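Every protein chain except one is present and positioned as in the full complex.
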C-alpha cells in the first residue's frame, strides 16, 4: 500500500506540473479523481484477490493468472522456445530475483506495479518474464520513452512496452474559416497524401463548412419484468414528459457536465431497453452516461420493485457495433460537412471532372453499398480517416465502427459545372478529456488542433470542434479517393508492388 | 534522384541485415519489391508533379499543397499563433534555411524526404515548420526513436513523429492446444485485465478450439454497360464454371500467392458489381486482389468493349463499411472459436453462474442487438479486442469495422451446469506481411505470437493463425465482459471516477 | 358528365341506405367526400386527357392507352390468340358496338365507366374486349356478384372482375379478456388450422394480453437546399419545440382526426428528410398525413424560399419497404402482445415442451435471423398471419412488408415449467375506414371483429383494436408453428405431397 501511495503522489505531481494555468481547477479535480480512481481500480478490478492478497498470500492468482501452473495443461506446448535465440538481457540482481518469483508463480504479474512502486520497472520485469517464458525476442517493441505511470489504472494493464504509429499531417484543412493541420496516425500508404490532396482541393475552393446537428452520448440498460405489460408501464413512465425533470435531476448527479436529453425505449416482450441520451461536456462520455443510468436505475427500483436489471448495457446503446439505431438517431456528435469544389479545381487538382465524380458516387457509394446490404456505409473510405485521427488524438479506435457511419453525396451545381460534396456522419464519438487523450503524444496531437482538454468557457466545444475536424478530414479523404478512382488512378497508386513484379516478369 | 537511390540502398541493407536466415528468399523478393515500390510510389502518387519537378520546377505544388499561398484565403485566420508560446527550437543553420524555404512556399513539404535523403531529418524539419506555422507545441509527440525510412512510400506520408500506444499482455490464451500471450495496444482501462481474466477462465477449463472456415480477400469493381442485358451477359460469363480456369490464370498473375476462388456478381440495372475472392497467402491481400481484378478487367475489355469500368472498387467488396455481404459471405478469414467453461470456473473465476450468462447473452447480444437493428453486431465488445490486437500487430485498424462482425453464443450444456461459449466471426482481415506489420514494434508483437512474416512452408498459415488468435481473444473478452455484466460488476469497474465523486459528496 | 352525376347519385343513395344511424354524420361527410372525390379523381388522374376529351375528342388516349395503335409495335406479336378457344360471348347489340369501338381504338377503355354510367356494364365490356384481344378465356374470374360502383374512383381502376380468397376463421382468440373470431383470407394450407391451434393453447392458458405502445402514421418529404447549412437550419426550425404549435395548427388542418405528434429530420448533405408523425383516427392515415405534410410544406416555403421540394415522399417515411426507421421508431401502431402458456397446455395441445420451444426460438428466430442479416424479421412467420388478416379486413397487403416486422420472444418462467411468449410489432399499419375497408366482404370481416368503421366515442379505438387482434393472431401463429417445428411436425404437415410419393415408392 505504501508503494501505491507513492505512485499516486508522483502522478499527482506530474499532473500538476504539466498542467497549464488556466485549467488548473479541472486538473486538480481530475488529479484527485485519478488518485482515488487508482485506488478503487486496484481494489475493484484486480479485485478481491488483491485485498485478499494482503490478508492471505496463498490466493494471489484469484483473478489474473498469466502463467500459473494450472493454466498450462500438460497437452499444451510452449511456442517454439529456442533459448538460444533469446537475448540474454542482463538485469540487476534484485530484478532477476523478482523475475524468478514471477516465473515460479510466486508473484502474480499484475501485482508488479503496486509491489514495486515503479511502473517502468514493473513493465520491464514483466517483459523479461514474457521473453523468458516464450523464447521470443521483443527487441523491436520499445520499452523506454514512455510514462507508464500515466496509464496505471487508466488506460492499459499489464504493459510490456508500446507500439509506435507514425503521424502524418494533412492540411491545412480549411474548415469554417479556420485552418487545421490534421494529425493522422496510420500505416496505410497514400492515406495521408491522399487526404492532403483533398484538403488542397477544398482549400483552393474556399474551404468547407460544417455543422454539429446533435451532441449526446447514449447508454441503454436492459431490464426485465414479469410481463410485457409491466415493461410497457415503465416505458410510459420514463418517456413521459412529466417525469423528465425528476429523471434529469437524478441522472445529472453523475457529473457536473452530464445533462440528460431524453430516453427512447424499445421493447422485446417483457424486456425493456431504455436508451438514455445525455450531453457530456468534452468527454466522450460513456462512463458519465453509464453512471447517470445507474443512478436512474437505482431510483426506479423503488417504484418498480419487480424490475430485474439484466445489464447496464443492453446493446440498444449501441456501442462498437454497427446498428441502425445509431445511424438513424445518432450517437455522440452528428455532423454534416460540405464544400463546393470549383470546376477548375476538379480538373487541375483532382485530375477528373464533375460528371464522372457524380456518376461514380451514385454507382459506388449509393447503389453499390445498397446492393452490398450496407448499414450506414454509403461512402468510400470514411473509416480510414476516422481511425487515423482517432488513434492520433487518443480516441477509442474500437468506436470507429459506428463513428465512421457516413453517407457521401456528390451533386453537380451551377449547371453541373461545379461540384457540391458533403459527408453526413451521425455518430462521431469523440472527447478531448479522459481515456487516451491524456497520454503525452496524443495530447500533443489534440493540442495541434487547438482542442486539448476541457473547454472552460463552453464545455463540450472542444469535443464538438474535434468532431467537425474528423468530418472535414473525411470530406477531404472522400473527395480525393473518389477523384483517384474516377481518374482510374487507384490501381496505379495502390498497385506499386504488383506492378513492379509484372515489370520484372516482363 | 540520387538521394532516392541512397535511401533505397540503406533500406535494402537494413532489411537484409535484420532478416533471419530461413526467410531470406522471401525477404529478398520483398526488398526488391520495396525498392521498386519506393520509386514507383514517388513517381506515381506524388506523381506527375514529382517528375515534372525535375523537368520544370515552377509547378511543384501540383498535387500536394500543405501551405501554399493559394491555400490560405484571406478570410482564414491561423489558429492562435502566439509566438511566445512556441518553444524556440534551435536548428542547425542548414536546416533553418530549409525551414524558411518551406515556410515561404519555395519547397513543398512533401519533397523533403527525397530532397534531403534523410527521412528523420525531413520529419524533423516538417515538424518545426508546423510548429512555427501553428504556434502549437508538439513537445509531447516523440520524434526520435523511430525509423522513418521504414515508412517511406509504404505506410505514412508527411510524418512529423509518432504516437505511442501502450501494449498490455493478456494470456496465456490456450487455443488449439498451444499457449499465446496476446499483445493488445489500447488506451481503454480494464480491457487488457478483463481479457486476461477471460483467458484464465478458458485456460482453467482446458482451452479454446478454433476453426478457420474460409480464407479469401475480395474486391468488387463496378462496370457499366449500355444495357442491363449486356451486364447480365458479362455476369453469366464470369460466373460460368467453364470460364473459371481462364479467369484464374489471368487473375493469378498478380502474385504468386494469389489464387482466385470465385466471382459473385450483383446487378443494379446496367451496372455490374463483380466480387472476386482469392486467397492471398500471408498478406491481408487487398492490393493483391486489386491487381488481379485489374488484370481480369483488362482481359474482359477485349470481349466486352462496351464495358465501362466505373471503379476498381464498387463497394460490393465491401471494404471498411458495415455490409451484409461480408457478414453473410465472409471476407478475409472466417473463424469460429469455442470453449466449454466448467461450472466451477464460472463461479470461482467469473463470479457468476451459467444461467445468468445465458440469459444475459440472449437478452443483450441477440434480442438487444436485434432491436437496435444491428448488422453483424451480436456481441458485447468484439471491436475492443479486435482493434487492440490489430493495432499491436500492425493490421489496418480501419478494417475493424467488418473484422469485428461477431455473433456470440452462450448455451448451457451438461444439463445446464457448464457453459458452452462461442464467437463466430466471418470477416477477420489480417495479414502478417505488408503494411504496418513491417514496422519494428508491430513486427515484435507478431513475433511474440509466432506469426511474423510469411509462412514459408504453408503460405497463409501465419495469417490464419493470427486470425484464430484474434477470435480467441474476442472469446476471452466476451466471456469476461458478459460475466462482469452478469455479476453487476460493469458499473463498479467503469464508474470509478464518478463513484469516487459520489463518495466525496457524501 | 351527366352519367357521372348519375353514378354519384346512385352511390350516395347506396351509402345512405346502408349506413346505420349512429354514424350518419360521418357517413354523410364521407359520402360528400366520395362524390367530390369521384369527380376530382376522374378529372385529376385520368387527367387533362379527360377534360380535353370533352373539348376535343381527338386526344383521348392521352394518359391511358390500353390498346391504341401506337402501343403495338409491329415487332410485337399478340399472345397466342387462337380464336377457336375463345368463348363466343353473346352481348347485346348495343354493347357489341361499344366493344368494337374500344377494339378499334375509338373509345379508350378507361372512359367506359363515365361514358356508360354503369360500372358493371363497363367492366363487362372491358372484359369482353380483353378476351377478344388476347384470345384468353376469363371464365374462371367472376364478374357478377360485386358492386363496381363501390370501387369507382376509390379502390381499383379498369376492373374486369374480381378474385375470390377464401376466409377461414381462427378462434376464439382470447385477448385482453374478450373473444375474437379472426377472419383470415389465405390460400396457404394449414395456416388457419395452425393459428386456430395457437388460439386454443392461448385460450386454455387464460388468454393473451396486448398493449398499444404508440399510434402514429408517418410521411417524410425530401427537400433540397443550396447548402447543407440551410438544410440544417430548416431541421432546427421544424424540430424546435417552440415551433411545434405553429406547425401543428397548419398540419392538423388536413383532417379533423389528424394530430401532429412530432417531426424527426435526417440529413444527407443538402437534402433534408422530415419524418412527420401524426395520429389519424381510425384511418390507416397515409392520405391524411400526406395532406398535412403538404400544408406544412406550403407554409415553410414562405420562410425558406430556397427550399426545393423534391418529393412528398422521400423514403424516410418509410412506406412498403423494409427500413430500420420503422423497426426502431415505429409506424402505424406499435403493439406488444404476450401470453403465459401453461406447461400442461404446451404438452397436451402443442405436443412439445417448454425447453425445446425456448431453444428453438433462440436458434431460429434470434440467432438464425441474425445470421441471415434480417431487419426486424426475428420471427417464424408473422407475415403469414398479417397478410391473411390484412386481406380479409381490407387493409393494404403491400404494407405487410413493415407491418409484419416482429420479434418473437420465448422464455421459460416459473422455474422453466411454463412458457412466456410475446410478439413485439412496431409497425402495424391498419385502419377501419377508407380504402379496402369499405368493400362489402371486407367490411363484414371488420364487423365480425367489432371494429367496422370509425369509433365515434374514441376516434382511433377501432383501428388500435384491430392492430391488437393482428398481434394476437401473430402470437397464436408463432406459438403453433414453433411448436410444430419443435415437435418435428412441420415436415409432416407440409410434406404431404412428397410423403405420399415416398410411400408409393415404397
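For clarity, chains are labelled A, B and C in written order, and residue numbers in each chain start from 1.
Heads up, the rule we're going with is that contacts are C-beta pairs under 8 Å (C-beta built on N, C-alpha and C of every residue); 3 or more make two chains touch, one makes a residue touch a chain.
Keep in mind that what you see is a predicted model, and the values were worked out from it rather than measured.
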item	value
Contact partner of the left-out chain, one of C:98, C:111, C:125 or C:203	C:203
Sole residue of B:329, B:359 or B:429 that reaches the chain not shown, by the stated touch rule	B:329
Residue in contact with the excluded chain [from C:114, C:334, C:404 or C:424]	C:404
Touching the absent chain when the full complex is considered, from C:334, C:442, C:455 or C:468	C:442
Absent-chain interface as seen on subunit B, which is shown	209, 211, 213, 226-229, 231-232, 235, 266-271, 324-325, 327-329, 336-338, 373, 375, 407, 409, 411, 413, 420-424
Contact footprint on subunit A, counting only the chain that is left out	324, 327-328, 362, 366-367, 369-373, 375-376, 378, 407, 409
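Here, only the chains that are shown with their structure count from here on.
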item	value
Top-ranked pair of chains - ranking by C-beta pairs in contact	A-B
Chain centre separation (subunit A, subunit B; CA means) in Å	15
Approximate Å spacing (C-alpha centroids) for the pair subunit B, subunit C	48
Separation of subunit A from subunit C, taking each centre as the mean of its C-alpha atoms, in whole Å	46
Residue numbers of subunit B (touch at least two other chains)	324, 327-328, 367, 369-373, 375-376
